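The structure's right below; bear with me while I get my questions together.
A protein chain is absent from this complex, but the other protein chains hold their places.
Per-chain residue numbering starts at 1, and chain names A, B and C are given in the order in which the chains are listed.
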Amino acid sequence: MIIIMERDASAENIQAVTSLLKEHGFQVIVHEGDVHTVIDALGDKTTLSPGRIDAMEGVKKIKLIREPFRLASRDRQTEDTVIEFENGVKIGGANRPVLMVGPCSVEDNYEGLLKVAVAAKEMGCQFLRGGAFKPRTSPYDFDGLGEKGLQYLAKAKEETGLLVVTELMDSTDLDLVCRYADVIQIGARNMQNFKLLKAVGKCDKPVILKRGQSSTIREFLLAAEHIMYNGNEKVILCERGVRSFDSAFTRNLLDISAVPVIKKYSHLPIIVDPSHGTGQRYLIEPMAKAGLVVGADGIMVEVHHNPACALSDGKQSLSIPQFKEVFARLNTLIDTLHLEKNVSLSCVE
Amino acid sequence: MIIIMERDASAENIQAVTSLLKEHGFQVIVHEGDVHTVIDALGDKTTLSPGRIDAMEGVKKIKLIREPFRLASRDRQTEDTVIEFENGVKIGGANRPVLMVGPCSVEDNYEGLLKVAVAAKEMGCQFLRGGAFKPRTSPYDFDGLGEKGLQYLAKAKEETGLLVVTELMDSTDLDLVCRYADVIQIGARNMQNFKLLKAVGKCDKPVILKRGQSSTIREFLLAAEHIMYNGNEKVILCERGVRSFDSAFTRNLLDISAVPVIKKYSHLPIIVDPSHGTGQRYLIEPMAKAGLVVGADGIMVEVHHNPACALSDGKQSLSIPQFKEVFARLNTLIDTLHLEKNVSLSCVE
Amino acid sequence: MIIIMERDASAENIQAVTSLLKEHGFQVIVHEGDVHTVIDALGDKTTLSPGRIDAMEGVKKIKLIREPFRLASRDRQTEDTVIEFENGVKIGGANRPVLMVGPCSVEDNYEGLLKVAVAAKEMGCQFLRGGAFKPRTSPYDFDGLGEKGLQYLAKAKEETGLLVVTELMDSTDLDLVCRYADVIQIGARNMQNFKLLKAVGKCDKPVILKRGQSSTIREFLLAAEHIMYNGNEKVILCERGVRSFDSAFTRNLLDISAVPVIKKYSHLPIIVDPSHGTGQRYLIEPMAKAGLVVGADGIMVEVHHNPACALSDGKQSLSIPQFKEVFARLNTLIDTLHLEKNVSLSCVE
Partner (left out) sequence: MIIIMERDASAENIQAVTSLLKEHGFQVIVHEGDVHTVIDALGDKTTLSPGRIDAMEGVKKIKLIREPFRLASRDRQTEDTVIEFENGVKIGGANRPVLMVGPCSVEDNYEGLLKVAVAAKEMGCQFLRGGAFKPRTSPYDFDGLGEKGLQYLAKAKEETGLLVVTELMDSTDLDLVCRYADVIQIGARNMQNFKLLKAVGKCDKPVILKRGQSSTIREFLLAAEHIMYNGNEKVILCERGVRSFDSAFTRNLLDISAVPVIKKYSHLPIIVDPSHGTGQRYLIEPMAKAGLVVGADGIMVEVHHNPACALSDGKQSLSIPQFKEVFARLNTLIDTLHLEKNVSLSCVE
C-alpha cells in the first residue's frame, strides 16, 4: 500500500498515519518529496483496511499494489479451474467450449420449450437455460412462471439429458431452485446483491455469475470472491455486455476483451452471452465467434420456439431454424480452430 | 406506439404487425415511405407488450410515446407527493428540505453514534441514518452489526427524537428492519432487486430508493413504480451519483440535473446524497448547496464521530465539528433563499 | 419525422407546428392521444431542419425515422465499397483483410523503422503506419518528427513497396502529408474536427477515420459523411476502442460489435486497431482475431523495433519477434477461415 499525503499535510498527520501502520505490523518507509510526502507500507492489508487510512487527515490518496481479490486470483492458483458435472460435462481449462441455449423465460408452453431442448441436444449443446423467476425493469412485464417453470425445465432435462441453468433472484427461493437446477444463475442486476451471493456461496451447485451492467472487472471478480469466500468455488463468470453511452444500435456493449483480461488475472472459467450483450439477433453469431476466438469457455444464447411471440427478449432470440444454422457454423469454428486444445490462444505476454 | 419496419420488410411482415395490433384493439395507420414503412398504433399498451412487436420479423424499431412509468408520473398526479411522519415532519412539496445525517455503518460504539445524533438534533436535522446491514464490494470488509445496530439506532431515537433511516438488504430481514426503522432505505446496488422492491412495496413504511450506479432516470422511476405498484406510494428518491469514465477525483458523478428533471416528470420527493455522490469530504458542502438550489427535498450526509477510524466510508464523512460548520451554512442558505417556500425554484418551461 | 407534443401544449402550439410542416411540403397527420398529441410528418427533411421544430413551443420530442447519414448508408449503396491502390491492393468487400503495422510515432532512427517495414513485408502486410505529427495529451510528451518523419516513411516505402499510412492533424499540413502518404489518417481526437474533415474531403487520397473516444456509431458515420459530402468517398473506418467506466485493465474498451453493426448500416470498409483499443500488448492477438472473425476489412497494429524505448505507446506495441509470431497466427486464422471469401460471415438477419 502506498499513501500519498496532501500537499499541506502536517507533520502530525504524517506521524498519525505511520503510527497506525506500524501498530498493525506494516513495514513503513517515508519519502519526503518536494510537494507530497509519500508513505510506503508493506504488510498484510487484511489486518488494516486501506479505507481507514484513506479517511485520515492529510491523506490524499491510497494506491494498492495487489488486486483485492484473492481466491479468484491467478496469483493463488495458476492452473485453470475446471468444473465437472455428474454426466461428465466439463467447463474451463482446455475443454471444448460449452453451449447453453434456451428461452429467456420459461413460458406456459412445455411443447415449445421441449422443441428448443431437442434442437439443442441435436446441435451438441450441453445446457438448457430458461428463467422461472425474471427480473423486469417494469412492473407491468411478465415476471416468470415460478415453480411451474422449474418443473418444465426438469421435465425437459429428463427427456433430453441437458443440464439445467436457471436464475435465482432471492435467497428465500434457494432451496426450491436447487431442487431443479444444475447451475444457478445470478443475474447482472443482482451481481452486487451480497445476501444472494452469500446464500449461493453456501450451497454446492455451480454458479453462473453475470457481470453487472456497469461493474468493473475488479468488482466482477470481487463478487465472485464473495461466493468463493462463503465456500463455493464453482463459479463461472459470464460477460453479457456493459452499459455504454451509445444504445442506438445495441442494448449493451459486449466487452470481448474482458475474456482475455480475466483469463490473465483469474483462474475461473468465463462464458459469453451475445444475446444480452447486444440485444440484436443479427449480432449473436458474429459476437459468439468473437467470444470463442478470444478463449471463452462457453457461449450462452437465447433461443425461442417462436421469438415473435416471446414474452421477453424476443428481439435478441434465435428461432429454432436460425439456431441450427448459427450453431452449425459455431461448431465448425470450434472444430476448425481446434479450440478444445487451446492451440490458437497462445498469446504474447 | 410507432413501429418502423426494416428497409427490406415484406408485405407479409407488415401485414402480420398490423393484424396483431388490430387484434389488440389498436387503431392503426400505415405510411409507406420511400425507404421504410412506418406503422402508427394508438391504443393501450398494457394489453400488448411493445417487446412482442419488436421481436416480429421485419420490425426495425419501436418508439413509445408515453413514459413507461405511470404511478410515479406527473401525468397521473400533478401535485407533489408529501410524506408526513407521526412527529409532524414532512418531506416533499413546499416544505423545508429535510436533513438526514449519521455514520455510514452503525459501529459497536453507542456513545459515538449518540454524539452524532445529539449534534444532528442540535443542528435541526430530522433524521438519523446508519447502516446495520452493509453491502460491501469486497467480502473482506465490515458488513454491519446486524440487529444490535438497529437497537443502537432505536436507542438514539429515544434519546433525541430523530427519525431512523436504515438500509434493508434482503427481504428476509423486512420485519426485523421495520420494527426499528421509520424509513427503509434501498441501496443503489439493490435498486433493481425486484424481490426486495416488491417486499417493501407491501409494507407501510416510507422508502428511500437510491439511484443505481448506472441506472437511467427512466429505470430509476420504474424501480419506484415497482414499489408503488405493490401498494406503497411513500417513495423518496435519492440521487447519489452515477458511474462515469472519470473516477480520478470523485467516486461517482453526482447528477444534480436529475433533481429538476425528476421534478418535471414525477411527483415523488427527491433528496441528494453528496457523500456517496462524490466520495470526498471537501465536496459535501458545495454539492449539498447545489442540490438545495435546484430544488431537492432533502440532503443526506455521512457524519461520523471519528472519521479517521470509521469502519466504512470515512473519506466521505464529516467529523462532528465539520458537520456543525457545514450545516450552519446549509441552514443559512435554506433560510436566505426561503427554500421552504420554493420561491427561487420557479423556472422557465 | 414524428413530433410528440408536451402534455400541456396548446392548440396554437400544435397549429404552429403543423403550419410550418405544411409550408415545407410535408404531409401531416395529427393524432390526439389522451395525454400527448402526436404529429406525423412525411417529407424531405433537407428542406426543414428537425432542430427547428424541436425548438418550437410545446414540442416535447422529435423522432426521426431515417438515419441522418446518407452517402455512407447501405440504403443508398447496397454493395460494399472497395478501395483499390495503384499496386493492386484492395480494401473492403470480399477481399482478404489488409494488415497495417508500424510504430506509433516515426522516431529519429531510420534503421529501426526499416527493420519493422522489412518484417512487415515478410509477413504479408500491405501498409506501413507511423506518425510524423502526434497528438499528445500532455505538452511535455514527444509530438513527432514532422517532415523528416514523412521522408523516412517514403524511404521505407521505396525499399519495401509498402503503402504509407500517416496522420494529418491540421489542414495547413495537408499538401505536405499528401506528398508522402498513400492513406491519410484522421485520429480519434480529431474525428469531429470538421475543418480537417472538409480538407481531406477535398483531396483524392483514401482516408482512415478513427472513431472518437466517446463517439456514437451515428456520429462516427456522420463524420465519414462530412468527408464524403466534400467529395472524397474513399473512407476507411477504424474502430479503436471507446472510453468506458473501467480503465483499470485496458486503456479503452474495444467495441468489436461496431464492426458487424457498421457492416449492416454502411457500405464503407472498417478496420480494427487492437493496440489503441486495449493499450495492452497481450491483448493485441486475441482482439485482432476477434475483429477478423466478425468481418473486419483489416487490422492495424503498433510494432516497434524496441518497444521498451519507444517514445510513445511502447506498452501497446509488439516487438519484431512478437509481431512475427502473432501475425503468423493471424495469417493462419485468415487462411483457415477463408476470410477472404467471407464464407464465415453470413449471419442470421
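Just a few scattered comments:
Going forward, contacts are C-beta pairs under 8 Å (C-beta built on N, C-alpha and C of every residue); 3 or more make two chains touch, one makes a residue touch a chain.
Please read these numbers as outputs of a predicted model, since none were measured by experiment.
The missing chain, though absent from the display, is touched by one residue of C:R211, C:H226, C:R240 or C:H276; that residue is C:H226. Of the residues in chain B, those that touch the hidden partner chain are 214, 216-218, 242, 244-246, 248-250, 253-257, 259-261, 264-265, 277-278, 281-287, 289-295, 318, 322, 325-326, 329, 333, 336-337, 344-349. Seen from chain A, the chain kept out of the figure touches residues 2, 4, 7, 29, 31, 33, 35-36, 38, 40, 42, 63, 65-66, 74-75, 214, 243-245, 247.
With the whole complex as reference, residues 16, 46, 49, 51-52, 54-57, 68-69, 135-143, 169-172, 189-190, 192-196, 213-214, 219, 222, 225-226, 229-230, 243, 307-315, 317 of chain C touch the missing chain.
Keep in mind that, in the parts below, only the chains that are shown with their structure count from here on.
Annotation: 39 Å between the Cα-based centres of chain B and chain C.
Measuring from the averaged C-alpha position of chain A to that of chain C gives a distance of 31 Å.
If each chain is reduced to the centroid of its CA atoms, chain A and chain B end up 27 Å from each other. Annotation for chain C: residues 214, 244-245 touch two or more other chains.
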